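Here the structure comes first, spelled out in structure tokens, and everything after it is commentary.
Left out: one protein chain. Kept in place: all the others.
Chains here go by letter, A, B and C, matching the order in which they are written, and residues are numbered from 1 within each.
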Amino acid sequence: MSHTIRDQAKLLARVRRLHGQTAALEKLLTNGTECSAVLQQIAAIRGAVNGLMGAVIEGHLSVHLVDEPDQAQRQQDLEVVLQVIKSYLK
Amino acid sequence: MSHTIRDQAKLLARVRRLHGQTAALEKLLTNGTECSAVLQQIAAIRGAVNGLMGAVIEGHLSVHLVDEPDQAQRQQDLEVVLQVIKSYLK
Amino acid sequence: MSHTIRDQAKLLARVRRLHGQTAALEKLLTNGTECSAVLQQIAAIRGAVNGLMGAVIEGHLSVHLVDEPDQAQRQQDLEVVLQVIKSYLK
Partner (left out) sequence: MSHTIRDQAKLLARVRRLHGQTAALEKLLTNGTECSAVLQQIAAIRGAVNGLMGAVIEGHLSVHLVDEPDQAQRQQDLEVVLQVIKSYLK
């Protein structure tokens, strides 16, 4: 079973919170709220996205690299996540 | 005029795109889509958030530090944005 | 006076520590030390580089944008630091 299905409920809860945060940001901008509140809301959204990415990367590594018995499949699944990890190392 | 009001239309367009991306991510998870598509969608959302943050930081520095004639006000407005910049330098 | 001259002693102390950390990393690799120590040393070096960058960006913004009376000069000095800040927002 893929980790995104195994962890579906937790991941959906994170995404719905993120959805709420972007709706709140839209309201701040629509209301012309001063910029430090806007900066803080974007920083909070960034934290939520990084937390979500961390959870999915951890799930991927543990299900598809640790728990996967077939070495060739592990190699294939490494390539999927390596690109995303390296995008954070720029 | 605050930069978040000056740039309101452009910033709102970015936030609405981001809102659409999170809705699309929710659908991928609800449909049990395989994880590499989920990873790529989160990476795209991360890119959108970073782009949005870059636009707001640039607006803040140019309106509140370059265009602002009063040095004490510039100092105050530096502190607002410095915390956010340093959060990226962890 | 440029901030890198104003803060020269503090910045040089940071760079010499960083220099020592890279020498220590070289020794870990030469001695074939197991990889978790190598990973931790690189993470420590990354933290030192980010701290150094934060100090120089803060110095640049405060000396060249807050304390600088001439608006055109402030605009020029914004462009110098904006590229570096945006490189962290990728």
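The rule is short, and it goes like this: a contact is a pair of C-beta atoms (placed from the backbone, for glycine too) under 8 Å apart; a residue touches a chain by one contact, two chains touch by 3 or more.
All of these numbers come straight from a predicted model, not from anything done at the bench.
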Discussion item. Take the complete complex as the reference. Which residues in chain A touch the chain that isn't displayed?
Written reply: 47, 50-51, 53-54, 57-58, 61-62, 65-67, 69, 71, 74-75, 78, 82, 85-86, 88-90
Fill in: Hidden partner chain, residues of chain C it touches
2-5, 8, 11-12, 15-16, 18-19, 22-23, 25-26, 29-30, 32-36, 38-40, 42-43, 45-46, 49-50, 52-53, 56-57, 59-60, 64, 80-81, 84, 87
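As a working rule, only the chains that are shown with their structure count from here on.
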Practice prompt. On C-alpha atoms only, rotate chain B onto chain C and read off the angle in steps of 5 degrees.
Written response: 180
Worksheet, complete the sentence: Expressed in whole Å, how far the mean CA point of chain A lies from that of chain B is 16
Worksheet entry | Distance between chain centroids, defined by C-alpha means - chain B, chain C (Å) | 23
Worksheet item: What whole-Å value do you get for the distance between chain A and chain C if each is reduced to the mean of its CA atoms?
Response: 28
Worksheet item: What are the residue numbers in chain C that touch two or more other chains?
Response: 90
